[in-house]
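One protein chain is absent from this view; the other protein chains keep their places.
Chain naming follows the written order as A, B, C, D, E, F and G, and within any one chain the residues start at number 1.
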Amino acid sequence: MDHTELTKYILEKFPGKIELLDTGKAEPFFKISADFLLDFCRSIHSDEKLFIDFLCNIGAVDTGKKFEVVYSVASVKNHIRFDFKLEQEYEGAEIDSIQEIWAGANWHEREVWELYGINIRNHGNLTRFLLPDDWNQGFPMRKNWDAPDFVRMPEQ
Amino acid sequence: MLQYLALASILFAIGIFGVLTRRNTIGILMSLELMFNAVNINLVTFNKYIGPDNLTGQIFATFVIVVAAAEAVVGLAIVLLLYRNWRGIEVDRINLMKW
Amino acid sequence: MEVEVSQLVFYLLSFVIIISAIYVVTLRNIFHSALFLILTLFAVAGIYIMLNAEFLAAVQVLIYVGAISILIIFAIMLTSQLANKQIRQSNEQVMIGIFICSGFLLASLGSIANTVWRIVEKPLPENNTLTMGKLLMNEFVLPFEIVSIVLLAALIGAVVLARKEGA
Amino acid sequence: MELANIFKYLYQSLANSGLPQVWVDIIALVAAGLIVFGVLAVIALFLVWWERKVSAHIQQRFGPMRTGWHGVLQTIADAIKLIQKEDITPTNVDRPVFYWAPIIAFVAAFLAYIAIPFGKGLIVSDLNIGILFIIAITTFTIISLLMAGWGSNNKYALLGGMRSAAQVVSYEVPMVVSILPIILFAGTLSMVEIVEAQAKIYQWFIFRVPFGPIAFIIYIIAGTAETNRTPFDLPEAEQELVAGFNVEYSGMKFAMFFLAEFVNMFTVCAIATTLFLGGWQGPFLPSWVWFLGKTLVLVFLLMWFRWTYPRLRVDQLMEFSWKFLVPLSFANLIIAGFMKHSKWFNW
Amino acid sequence: MKKLINGIKNLVIGLLTTGKHLGRHAITIQYPTQKWEMPERSRGIVVLLSDKETGELNCTTCLLCEKACPSSAIKIVYEKDEKGKRHLKDFIVDHGLCCFCGLCEEACNFSAIKLATKYEFSTYTKDDLLWHTNKLQEVGRDVPYEKVERKKPEAKPAAPQPTTATPSKPIAEKQSAKTGEAISPAEPEKNPELGEGAKPQEDK
Amino acid sequence: MNEYAAVLIFLFVGIGVVLFTFFLARLVRPSNPYKAKNQNYECAEPPIGSGWIQFNNRFYIFALIFVVFDVEAIFLFPWAVAFGQLGLYALIEMIIFIVILLFGLFYAWKKGVLKWV
Amino acid sequence: MTASKALRTEEFLVNMGPHHPSTHGVCRFLLTMDGEVVIKAVPYIGYLHRALEKICENRTYPQCLPVLDRFEYCTSMSCEYAFCLAVEKLAGIQAPERAEYLRIIMVELNRIASHLIWFGTTALDLGAITPFLYGFREREDILDLFEMTCGQRLTYNYIRIGGVSRDIPSQFIPKAKEFIDKFPSKIDDYVKLLNENPIWVVRNRNVGILPPELALSYGVSGPVLRGSGVKFDLRKDDPYSIYDRFEFDIPTGKYGDCYDRYLVRMAEMLQSTRIVKQALEQLPEGDIKAKVSPQFKPPKGEVYSRIENSRGEMGIYIQSPGDSKKPLRVKMRGGSYNHLQVMPEIVKGGKIADLVAVMASMDIIMPEVDR
Partner (left out) sequence: MGLIKKVPVYIEKFPGGGILTTSLDYVLSQSRASSLWYLLFGTACCAIELMATGASRYDFDRLGMIFRASPRQSDLIIAAGTITKKMSPRLRLLYDQMSQPRYVIAMGGCTVKGGPFYYDSYSVEKGIDHIVPVDVYIPGCPPRPESLLEGCLTLQKKIKKEKIADWS
């Protein structure tokens, strides 16, 4: 499947629930709503034509206005790759865990929680792992984060 | 010669004491080994002073060592079993369990 | 002079034996007991040498120090709550124990002193390994083979006991 | 010409000085002890240096170069440095056990040299149970390892100690049984007599096919395992147990373990030389040169193993011993028995 | 049985393989006496280059390197004269921050800063790694370099391979033209962007 | 007797030499114990619990078998020494002896005791 | 089952790491052990969390490259490459032909160098010390090539957005050819030392078996995935750059144990030499860099770009706000991150020595995990 076919296929499979973004430069980039995440993942995982069996990456983004969580997925069997993302407000950001579909999501989600403070529902093991155990300075990857010993690069 | 015998009996007595007072099964086994040794000292002493024509005493001592080894093997295997069953190898506890 | 030195060595060895044997039966830390057991046994090997039983001494060291005590230490590692050294290792029978063993001691020392020993002043056979080998193959052939049976039984017994499943 | 004569002369002059015989003997033995200690220390220092050189050249590097000529003083520097190192006794260790473990390790290795003939007449005491004595006395090494493991109050150390004990114990059987054919043919336990039984080169036990070479191979394998060297260096396996039983040791105590390790290695090779390679026997050169030369060749072999092979896993190690070496060595013994009986090779 | 023989065979092969190397010559370079010849492009320590004849620094205080530096290891202290021309007061490279990426060297249009092929600068104190102008100049004195035409942005110390140098030239020129638009090296005082850049500099 | 005096004296010499080096080291070495230094090493983490763990020692069974074989070995020594003066029957006796014990080994082997699970 | 199962001895916790010789840096495992057997292994990471992503957010695109070098230092070239590919996709830049070839030569050489580190450390972890030094000996030759080209041995900063920073010097090609020619014989030495060595085989065979389903579910990629028998290599299956012009095979394993992973990597080194050889032959003349201003601002957009690194899929996600010289977000994804996740699953019930073997065969490198 090339990119246009793939885009068409996905858009037709989930009519109305999914939106194609124009920011994606290489592969199709979709946007879904947060509550649709689990269903979406389940169906792309089990769909015969897609068979997305490989989770490449989960990355959170702080755009300065809200959070985005970007999922990059691929199919080893069908050689497909695309991304989708969902948006979350600053306050009470919370997404579902997709570990049941791809076990490898575990740490990615933990990292999203730890560095951005986006809560992961049903994760089961949300404990510190990248930061020191006694870390109490908030979520460092947020854009507005600051701490006393944090030195910003001098502006040039 | 007498000194050897005396030594052996002291050792034996200490062994008896250990067997009587140790709570730990392994401790009892160790005390038993002491007693075996006391016996062996006697055997070898008699061999040297009373029957030096032959080495019968020493052979017997060797056999005693063998028996001690066999006893240790089986005894410790039993200890293992005890431990496995009751998570403890103290003798009085085993008594408590009506074994 | 020669005699005196050997007396001296004997007293040294007996001292080591008795002190460490007492430690064996009284120490709270059972691992230490095991180490003192080793010391006792080693000193006993010295006594064997004094009694011209070199082969037996080597056997003593090889079997007791090299094998049985290791087995004991392994068993200790396997079964005791080692971290807790303060566990009481002796039971309430201490007094009875002292009583019984001193009774025994008195009786045996007394009988040792009172017996008339017929001491034969004659050196032991030169090479006691060789002699023992011959003895084992001739007079003691049956016990010798029985030893193997005993060992086999011990081995099988231990294996069966050690691998028995569950409680 | 022979070192032994010098010692004899010294002993004689001591005896003539009018001291009571007992004291003469005691002084002679203490002197012998000190000499043996000195020789061992030099040998161990040399072996450490040599090992580093051998490994370096196998790996196309130089090894120590900057302390003395080609780094010959390197190990001496190491030793002096170790003397200066602080001696840490962690708080929770079992102090007496912790303290005595290295001493026992060294003394056990040291005592074995009473019965090893360095050359013709160069033996401290020709015990009539020689080889048995060495085997017996070296079992104390196991005890010292267990003590070190236990005394350190450290899980890695304990695991290392247990491993090494189990390992030494497992390889003890094939080692002993592989020695037996030699005793069978020599008919004695005395080291000197065993050497004398191999006066001609064809009498060397290693050349008595088939049992000789097999016994030799078994002995070398078991010896490697007994001295905890690769491929059997599990107790100290850096990648698994950090440094194994000596993880908590520093300064001189560590040095003692280190020394004992190399002395043990030398012991194993020295015994192999005595039993299989004719000991000090050899033409032209002084006997101790032959002895040292043969032993060092074997030491080199062990080093070569170490720098070539990966390490076995603990259970594989045990299985190898019990399932392969033990039956093989017994079979070898039986073969040797038949050969002895049928008077083959009884030259 | 076959497995056994095979195994022994392979063990022996292993021994022979290591044994083979035993006879070979070591490849070690014995460092303090023998030294590895550093390739010309090697990026050792950061130095300032000075003019061969006059002995003065090549630097024109254009601040490009400071901007390009990804770890902000360069600090340039300068003062402006009345014409707005900058005079270098102190050029500081913190070798504790520098990641030896070479971006400064590429950014400099005046062959004034370079990563020399020197590397032996361990010190007992941390502050000794903060190099000021004189030290940078001192160490850079004997560093060979090719004074590149002003228009060329990348000071190439190594003579580029003749075959490839020719085709790569046009880009280089174009690029310099582009950067030249933003920053005119000849008349730095007229560049508004640099003026802005100077402000936070003074804040420090 | 005198032969074995060497053992005793070497024992003392050995211990003495070691203790002497320890003493020498005490002269030159610094000593500065403090709490963190005296903590047990556990890969740069504070150790969890005591190091005296009571653990499942699977080596135990090997030690059991070893004892048996060690005892066997000591009987082989006199036999080996005396064999030259004995006849075929000694060989046969010994083979019986060995085989009986090897049977034990094979029993353990078959029972899977030698296999480490 | 022997005594072990029935024995209810104390299970004990033991730390392995962060300072442990075999954890390749600073990974820490909290092991629950039963004697020598690992019952449970919980990885603790973050001891090398250097906030690379945060740093990248505050750097201009060219300035990100030195930072990226430190993301996965064993194969810095790949990191730069992945990042540059992503930025190029984002901004629609096409690197010149010659640059593409140079990149591939460098990346493949770097892959060999990285595998040599793996080879050495694996051997070291399993107790063989000499192969470690042999591996590093060959690696030095590769580093010489790198150093003469870009001046650094480890953190190259060579591949740039739109091309490479410098053309190769004139001695490069003969030297590289010489290396390529002699390298297979060196591999031969390694094979002789380890491949068939019975000790090596028993240590690795049937140890740490990773079934393909588990591997995929955990996002395992690269040689580890191929060791499990899944024939998937981004260079072939999702070809980026000009990889479709080269002929090479994708070695795969069968059982997914440590030995297979070992074989796969050994074979991969040879395949990489093949690629380098072809690339050196086909190397065209021409530009080495498209024009990219140091101050350039890519258009608004986001891209996830992935390449086949020596440790698996290396992905870089970049979001560009469109009006800034600096990226809004750079997210790095390294293969080891997932490999380490799957490790607890496959070491369970093994010995502590198996854990070491598995760790070595996974070729985990901590900065990729911690970033």
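Just so it is clear, a contact is a pair of C-beta atoms (placed from the backbone, for glycine too) under 8 Å apart; a residue touches a chain by one contact, two chains touch by 3 or more.
It should be emphasised that the depicted structure is a prediction, and the values quoted were computed from it without experimental measurement.
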In the whole complex, of D:I88, D:V173, D:V263 or D:L277, the residue touching the missing chain would be D:I88
Consider the whole complex, including the chain that is not shown, and state which of E:I13, E:A26 or E:I92 touches that chain.
E:A26
Looking at E:S71, E:N109 or E:Q137, which makes contact with the chain not pictured?
E:S71
Can you name the residues of subunit E that touch the chain not displayed here?
26-32, 35-36, 44-45, 70-72, 94-100, 119-126, 128-129
List every residue of subunit G that touches the chain not included in the displayed model.
18-19, 21, 25-26, 46-51, 54-55, 57-59, 66-67, 70, 73-74, 117, 120-121, 132-133, 136-137, 139-140, 143, 153-155, 366-367
Hidden partner interface residues of subunit A, rising order:
130-133, 137, 140, 145, 147, 149-154
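Quick note on the criterion: only the chains that are shown with their structure count from here on.
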List every chain that touches both subunit E and subunit F.
D, G
Centre-to-centre on C-alpha atoms, which chain is most distant from subunit C?
E
When centres are defined as mean Cα positions, the distance from subunit B to subunit F in whole Å is 20
Counting in whole Å, what is the centre-to-centre distance of subunit A and subunit B, each centre being its mean C-alpha position?
71
Do you know which subunit A residues sit against two or more other chains?
153
If a residue has to touch 2 or more other chains to count, which residues of subunit G qualify?
1-3, 5-7, 9, 12, 14, 20, 36, 59, 130, 134, 137, 193-194, 197, 199
Can you tell me which positions in subunit C touch subunit D when the two form their complex?
1-2, 5, 29, 31-32, 35, 38, 54-55, 58-59, 61-62, 65-67, 69-70, 73-74, 77, 127, 129
Quick one: in the complex, what on subunit D touches subunit G?
55, 58-61, 155-156, 159, 163, 230-231, 233-234, 237-242, 307-316
Interfacial residue positions of subunit B with respect to subunit F in the complex:
62, 65-66, 69-70, 72-73, 76-77, 80
